[in-house]
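Presented below is the structure to which this report refers.
Only one protein chain is missing from this complex, and each of the others stays in its spot.
Each chain carries a letter (A and B) given by its place in the written order, and its residues are counted from 1.
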Amino acid sequence: MLHYTSLVTVLAIIFYFYTGVRVSPARQKFGLKAPVMMSGQPEFDRIFRVQMNTLEWMPIFLPLLWLFAYYVSDRVGAVLGLVWIAARILYMVTYTKAADKRGPGFAIQAFVCGVLLVGALIGIVTSLVHGG
Amino acid sequence: MLHYTSLVTVLAIIFYFYTGVRVSPARQKFGLKAPVMMSGQPEFDRIFRVQMNTLEWMPIFLPLLWLFAYYVSDRVGAVLGLVWIAARILYMVTYTKAADKRGPGFAIQAFVCGVLLVGALIGIVTSLVHGG
Partner (left out) sequence: MLHYTSLVTVLAIIFYFYTGVRVSPARQKFGLKAPVMMSGQPEFDRIFRVQMNTLEWMPIFLPLLWLFAYYVSDRVGAVLGLVWIAARILYMVTYTKAADKRGPGFAIQAFVCGVLLVGALIGIVTSLVHGG
């Protein structure tokens, strides 16, 4: 079993959960009772979009992380996963301040997913060709 | 293979799929043709938010369920998964009636995820420490 990747998966889920936790006090601050979602108030919408964008990337990040861990390396995958979480935290902090500051955090986490994808793809194709 | 967890995974997906199926007749009832999403009509928005919130929790529930099943117990994980589905059904039924009644179902399903997370974390760390 891929213990390091399992651990980073739990950490990524805790972080993702936290991006949703932040929406509730933001709702109260701006007087937006559920089920209302979009407010037209950019400060609330940015906090909401951080959660949504992280949700959008979970089905990209988690499967690629596990395919990379299996086909390439549990430990290298886990380190890349930690970088992804760190970049996501940067994205959350900067996007919450201003929409046009979210670029670097977003770019790093996307780059990490690209590395996971290329690694996984090489590993899968190698296994298929060599009949592994 | 973790057969009981596999079965509960399929049941959870069927439930989640159903939360989306409910949106289509609600669209017709309120005359909201796709791609329109938010209506400003609370009755529609609550039905839509049940689907969205379940979607938001799928990347929390499913990975934690499987990590718990692997590191702790397939059968205990499956039972917790059934409790999660039941709490989600309660959340769906109560939220559809009124937004301020959705608390108990939401709290129970979140608690179940917390138990899955703590169990998985203990199992992972134990395996890492003992070199399992």
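The definition used in the following text is that a contact is a pair of C-beta atoms (placed from the backbone, for glycine too) under 8 Å apart; a residue touches a chain by one contact, two chains touch by 3 or more.
Note that the coordinates shown come from a computational prediction; the quantities given were computed from them, not determined experimentally.
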Absent chain, residues of subunit B that touch it: 1, 3-4, 6-7, 9-10, 13-14, 16-17, 20, 33-38, 51, 55, 58-59, 62
Even though one chain is hidden, which residues of subunit A still touch it in the full complex? 38, 42, 45-46, 48-49, 52, 55-56, 59-60, 63-64, 67, 70-71, 95, 99, 102, 117, 120-121, 124-125, 127-128, 132
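The definition used in the following text is that only the chains that are shown with their structure count from here on.
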Which angle of rotation, from 0 to 180°, maps the CA atoms of subunit A onto the equivalent atoms of subunit B, to the nearest 5? 120
Using CA atom averages as chain centres, what separation in Å is found between subunit A and subunit B? 19
